[in-house]
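Removed: one protein chain of the complex. Kept in place: all other protein chains.
Our next item is subunit A:
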Amino acid sequence: MAQSNFDRRRINGPEESFQPTFEDDDDRETRWKPGNPRIGRGARDIRPIFLTAGLINQANGSAYIETEKTKIACAVYGPRQSKSTTYNEKGRLNVEVKFSPFSCTRRRVPIRDAEDRSVAVQIQQALVPAVRLELLPKSTIDIFITIIENDGIEGCIAAGSVAASAALADAGIEMLGLVASCSAAVVGKEIWLDPTEEEGKASSGTLILAGMPALGTITSVWQSGSMTPADGIKCMEACQERYTDIHAVIAQSLLDNAQNNT
C-alpha cells in the first residue's frame, strides 16, 4: 500500500503481503456462463435483507443491515452544533464510510483510503435530498458507516444508503421520506438486480438508483460501464419497482424497534 499513509502507532501488517489464492471452486460446472440464466435466484430478485434499527446504544440512531454477504453497521450522531465557526443557514450532512480491514478479499489498510470517500459521497447524495436540513441551521448530522463485509461495491452502496436512512429515522431526524436504494447490472441481454461482486464483474454495466418510494422521486442515480440508454431506463424502472419493497422492509424494522422499546 501507499507508504504515505503509514501509521507508525499501529501494528502494521508485513511490508509485503499477498491475498490468498483460493483453490478454484470445485463447482466449475455450476459457475455462470454467458447465455445461461442467473444462478441462485431470478434475474429480478434481490438478496434477502435483514435490517434492524437501534444497534449502537450510544448513538442517537443506528441500524444494521445484512444482505447475504454484505454486512453494514451505521450510526447517526446529531443534529449537533457545527464545529466550524462559519454560519450555515442549512444543516450539514456528513457521511463517513469505513471499510473494516477484513471486509474484502484483499486486506484494506486501516487508514482512510481512496474508495471510502467515493462511497461516502454517493451515500450522501442519496440521502441529502430527503433530510430536511433547512430546519437545522448551524448544525451537523454525522453518519458513520462501517462496512464489515463487502460483496460487490454496488450492493454495498445501496445497502449503506438503506441502513443510513433507517438510522436517520431511528434518530428522529425529520425527513421528507425514507430513502431506499437498489442496484442493477446488465449481464448479456438480461437485467440482474442487486448483483454480487462476481456478477458485477461479469456485467457490462451497473447502475445504482436511490429514491423516496413514498414520494415517487429519485434522489441519486449512479451508472458506470456501457449500456444503451434504453437498458439504463429499464434498469431504473426495475430498481424503482424493487426499492418500493425495500421501503416496506425499512418501515417494518423501524416499527419493530419502536414497539420493542416501549
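Heads up, the rule we're going with is that contacts are C-beta pairs under 8 Å (C-beta built on N, C-alpha and C of every residue); 3 or more make two chains touch, one makes a residue touch a chain; residues count from 1.
Everything that follows uses one rule, which is that contacts and distances are computed from a predicted model.
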| item | value |
| --- | --- |
| Which of "Ribosomal RNA-processing protein 42", "Protein brunelleschi", "V-type proton ATPase subunit a" or "NEDD8-activating enzyme E1 regulatory subunit" matches, in UniProt, the chain that is not displayed | "Ribosomal RNA-processing protein 42" |
| Sole residue of A:A43, A:V128 or A:I148 that reaches the chain not shown, by the stated touch rule | A:V128 |
| Sole residue of A:P48, A:P137 or A:G216 that reaches the chain not shown, by the stated touch rule | A:G216 |
| Residues belonging to subunit A that touch the chain removed from view | 114, 117-118, 121, 125, 128-130, 133, 176, 204-205, 207, 211-212, 215-229, 231-233, 236-237, 240 |
